[in-house]
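A single protein chain has been omitted from the complex, and every remaining protein chain is retained in its original position.
Up next is subunit A:
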Amino acid sequence: MFFQPLGIRTYSAEATFPIKPIDTHKLENSPATEVQINKDDAISYYTKMQIIRRMELKADQLYKQKIIRGFCHLYDGQEACCAGIEASLTPKDDVITAYRAHGWAFIRGVPVCNILAELFGRKLGCAKGKGGSMHMYSKNFYGGNGIVGAQVPLGAGIAFAHKYRNSDTVTVACYGDGAANQGQIFESFNMSQLWKLPAIFVCENNRYGMGTSVERASASTDYFTRGDYIPGLRVDGMDVLAVREATRFAKEYAVKEGPILMELVTYRYHGHSMSDPGTSYRTRDEVKEIRKNLDPIMSFRDKIISAGFVTKQDVATIDAEVKQHVENETAKALASTEPDFDQIASDIYVTDTPLSIRSCNIYNKLHHQPSV
C-alpha cells in the first residue's frame, strides 16, 4: 500500500502511447502508430531492462577489477531492443545473435548469476565456463557467436526448421551495422526469400562498427532496405514499445509471407568492448546527449509514471530491488569455481566408443567426456 500525495491520479490498468513513425521498405501495410500497454507488462519491461543495465554495469566494474578477463562486449543503451523483441515473441520462437549477447541471454531466460559466472569462466556459467562473454546459450537462444556475420546463415537454417515443422514460430537473427557488409548476410537473404523462411533479420544499428561510423563503412546506411527484395522496417530502437509493435508486425508477416528485415536504430554507451574507451571515434558530448534525451530506460520510466502505472516511489523501490538482485547474483557467481581440468577435453565430439584426445604430446591422452 503506497501513500500518495493528494491530487495524484489513481492506478490505471492500461494506457496508450504514440510511437515514432516506422519507415517501411516494400511493404503495403505498416505497424500501428499507437500502442497499448497494461500495467503488468509495463513493470515487467522496465524491470527487465533495468536488470540488464545493472548487470552490464556490474560486468564493467568486475572487468576493471580483472575478475572478468578477455573480451567483453556490453549491451547498455540497447536494452530496449532485446526487451521489445522478446515482448512480442513466445518461448518457442528462436533467437540468434552476435557477440553482444549478455542482454539477449538474460531476456531469453538465463539467470544473471549464470551469465556473470560465464563471464568469470566458472562452473556455474551457462556454457560451463568454457565459452566466455561471446558464447552464451540457452534453450531457444542459439548464442552468442564470435565471428562477425557468421550467425546470420545459421539463423536462416533455424528458420527453415520452423517452416519444416509447420509451427507458427519465427527465428530472429540479429546482426550489427558492421556485419551488414559481410557477404554471408546477403547469401542468407537470398536463401530465405527463395524458400520463404519465417525469419526476422534484425540489424541492431548502434551507429558504429567497433570504431567505424556507419557512413564510413557502408555505401548505403539504410540498412532496412539492404535486403532489397526482402521488405524492411526501420524502428526507433530506444523505444521498447516501438520495438514491440514492430516485432509483432514482423512476426505476423514472417509466419505468413516470408523473411523480413528490421533495423533498430539504437546506441551503445560503452565502447565496442572493454578494451575500447569509446571516445576516440565519437565525442563524450554525443554519448551524454543520448544518455540524457534518448535513454531507453529513463524514457520508458517517464512514460509509465505519466500513465499512472507507478509512482516515482515505486520506481525507486524497483531500482533498489534490481540492484540488490544483481549484487546477490554476483556473489553467487563469484562463489563458483573454475571448470575442472577434465572439461578441457570434453564436449568436442559425440561418440559411442571412448575417445582419447591428444594433449600436448601424443603420448599423454585425455579422456573425452561425453556431453551430458
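To be clear about the criterion, a contact is a pair of C-beta atoms (placed from the backbone, for glycine too) under 8 Å apart; a residue touches a chain by one contact, two chains touch by 3 or more; residues count from 1.
Convention: contacts and distances are computed from a predicted model.
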Listed names "Glutathione S-transferase", "2-oxoisovalerate dehydrogenase subunit beta, mitochondrial", "COP9 signalosome complex subunit 3" or "CSN8/PSMD8/EIF3K domain-containing protein", matching UniProt entry of the absent chain: "2-oxoisovalerate dehydrogenase subunit beta, mitochondrial"
Touch criterion as defined above, residue of A:Met191, A:Ala217 or A:Val255 at the omitted chain: A:Ala217
Residue ranges of subunit A at the interface with the undisplayed chain: 62, 65-67, 69-71, 121-122, 129-132, 134-135, 146-150, 178-179, 181-184, 209-212, 216-218, 280-281, 334, 338-339, 341, 343-345, 348, 357-362, 366
